[in-house]
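First the structure, in the form of structure tokens, and then the observations on it.
One protein chain is absent from this view; the other protein chains keep their places.
Right, chain A next:
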Amino acid sequence: MGFALTTEQFDAFLAGLARDYDIYAPKRLAGKGAFSGTDLIAYAPVQSLAEIVFDRKTFYSPKEILLPISQTLFYFTEEAYREPQQQQRPVIIFLRPCDVHAVKRLDQIYLHNGDQADPYYRERREKVKFFVMECTEGFDSCFCVSMGTNRTGEYAVFLRLEADRVLCDARPEFTPALAAYGREAPFTPAFIEQNKISVKTPEKIAPAVYGHPLWSEYDSRCIACGRCNVCCPTCTCFTMQDIFYEDNPRCGERRRVWAGCMIDGFTDLAGGHSFRNKYGERMRFKALHKVYDFKKRFGDHMCVGCGRCDDVCPEYISFSRIINRLAEVSDDE
């Protein structure tokens, strides 16, 4: 059902929601950019419409709300262990259609990959409502249309920001609240239909692609900083850290912490072995996971075409170009 709210009405609506929900949205964090004098656009708690950044893409994705970067799984002493108290409040996330699809990829890995759902992820995921921000222009690096992630119907509320009002399409759960603050108005969500960049994903990967010279370019261009992993809304890898408290090493905790396949140490094994020591090999591994083997296993490509990896790469490596090159050489082989 459609609603129109003035800015003030929308803020009152948000204030009402804040009683029951933690509300996260893209926000400008002043002075928190890596370079001095720059801001960071990232997910953070918001209280009003004015705080929500609509005209920029976030540097980091909303994945960190569902999957904390560093999460304690349990505490242990000599004879016992216990999980931390989960006191997660319900959460509303403002996000774009591509990021909704990205959360579906997280779901695939953490909820539907084998018999056992991940209880820590499920605990948070069940409490999340999507408020989808209409996105009809996109940004320079986006290729959601090619990845089929430009549209979504999975939202609690869909919003379009206009000069002095917000138009919403709400699922029944939120219609009473919106009706209380705004007035009914017809509204049909719109989606982006064309990006500046389009990609062609490979249908079949010939074994020769594995050793193709295309990857060796990244041996020297890539610095293995892992920004592409950290900023990716669909990278799901983590590592385990067992901490023994310094004051009393008989107690400690087990954490799980994000890991990235581009970063040194990702493949370290007992005995000092590791794989994919060349950065080009890591790039190949990542690319094939994002646009080949994930689909083979689960039916959709992992990559949702948000383009964040392009935006954040300090070496100006474009992942959409990698996808297109991969498709080219796959066709050739």
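We adopt the following convention: a contact is a pair of C-beta atoms (placed from the backbone, for glycine too) under 8 Å apart; a residue touches a chain by one contact, two chains touch by 3 or more; residues count from 1.
The rule is simple: contacts and distances are computed from a predicted model.
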{"item": "Identity of the absent chain, which is to be given by its UniProt protein name, from \"4Fe-4S binding protein\", \"Sulfite reductase subunit C\", \"Outer membrane protein transport protein\" or \"Lipid II isoglutaminyl synthase (glutamine-hydrolyzing) subunit GatD\"", "value": "\"Sulfite reductase subunit C\""}
{"item": "Selected from A:A42, A:I93, A:M133 or A:C222 as touching the chain missing from the view", "value": "A:A42"}
{"item": "Identified contact with the non-displayed chain, of A:D219, A:D264 or A:D300", "value": "A:D264"}
{"item": "Touch with the omitted chain, as defined above, among A:L214, A:I243 or A:A327", "value": "A:I243"}
{"item": "Sole residue of A:R255, A:K295 or A:R325 that reaches the chain not shown, by the stated touch rule", "value": "A:R255"}
{"item": "Touch residues of chain A, complete complex, unshown partner", "value": "31-37, 40, 42, 59-60, 68-70, 225-227, 229-231, 239, 241, 243-244, 246, 255, 257-260, 263-265"}
